[in-house]
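Take a look at the following structure, please.
Partial view: only certain chains, each at its native spot in the assembly.
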């Protein structure tokens, strides 16, 4: 990443549900891995019967594995907490799961879902991840960023929940195709336009985020903390 | 606008500079005029020599006229205050110009540039227009909306200037083509991608704003006030 002015180093991407990591940071993952950085993904939840059916769960996880392979993810961790039930899961449990992971991987950079997303699983994942990344032990992540998730971030209450106003833009001009390819592999999650979780919308978002900083395509983030 | 749940009525679109009205509300203008509403545009400033050259000024104004014709604007008002110098113009002068116009047109709806745009002309136009729309005389606009302007709205300081987080979405699926056609007529203002003020970015924005509310294309606004 010569010339970019920043080196992400070992990177951990935390996703509440499979596909969030691709929607929010797929291009950045592809870019980093293409530059030789080690990128890890943690999928926090797993659908549990009876709310979710086992075949669907297996399908989604298989899709995630394929997508991660395309993006060059080094390893995927499945935390298997119950999907759509993080609010009913002991806070200490989620804290511990993420703290253990951060200790084990010791990432320099962590990418998180946005605390203002409408889904409580996203909010709680963000909050616990921040606890896991506290700068109080000798090793802690130096760079923490929050990504946006189509079909979550834009559906919360304007001016009443935290707004996603990006201040970090990662040029993914050379990696948009990989991102879209990875997303298409999530056949069970992709929707037809004009749904927000469609390939067309994801592509439009990349164009918009890129244009804001004179790039052909970008992913946008909100900086949480950077220690230099 | 049967089924849409809202009727804009006589509408005034205030643009600090020619093209802002198309970038921010071109599709809505086309929609309203196609439905028989009277839409007026006020262009607040005009480039003044020597900072701006007369040929360019004339070109831009001619482009605006063509664009307005395409969109079905009923009448365009040229307030001719000095461009990029509203901060040096007496506040009372801008207040008076906009107040006179509001009194004369007596619009039910007013569309304004966003107060958080990076350009001071946008900020001051918004502020003075709000004075002109005060609900203290028998007639005043019942609906006030602020539009977003590519190459202004996204370039201000995240979390330190007012954020554009839209809460009103106008479906322009049937009018996106008219909007893009009108924008292309602004040949002196349009830029090539990946500049934000390009047709490609404008189109991507319409796709994104639409998808957020399950529409093929939309323009997004922040509500300032609505009296029902």
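By letter and in written order, the chains are A and B; residue numbering begins at 1 in each of them.
Note that in this section a residue touches a chain if its C-beta (ideal position, glycine included) is under 8 Å from a C-beta of that chain, and two chains touch if they have at least 3 such contacts.
Every value quoted in this text rests on a predicted model; they were computed, and no experiment measured them.
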Q | Number of copies constituting the complete assembly, 2 shown | A | 6
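In this section, only the chains that are shown with their structure count from here on.
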Q. Degrees of rotation, nearest 5, to put the Cα trace of subunit A on subunit B?
A. 180
Q. Taking each chain's centre as the mean position of its Cα atoms, how many Å separate subunit A from subunit B?
A. 35
Q) Taking the complex as given, what residues does subunit B use to touch subunit A? A) 150, 154-155, 158-159, 163, 165-167, 193-196, 198, 200-201, 203-205, 207-208, 210-212, 214-216, 222
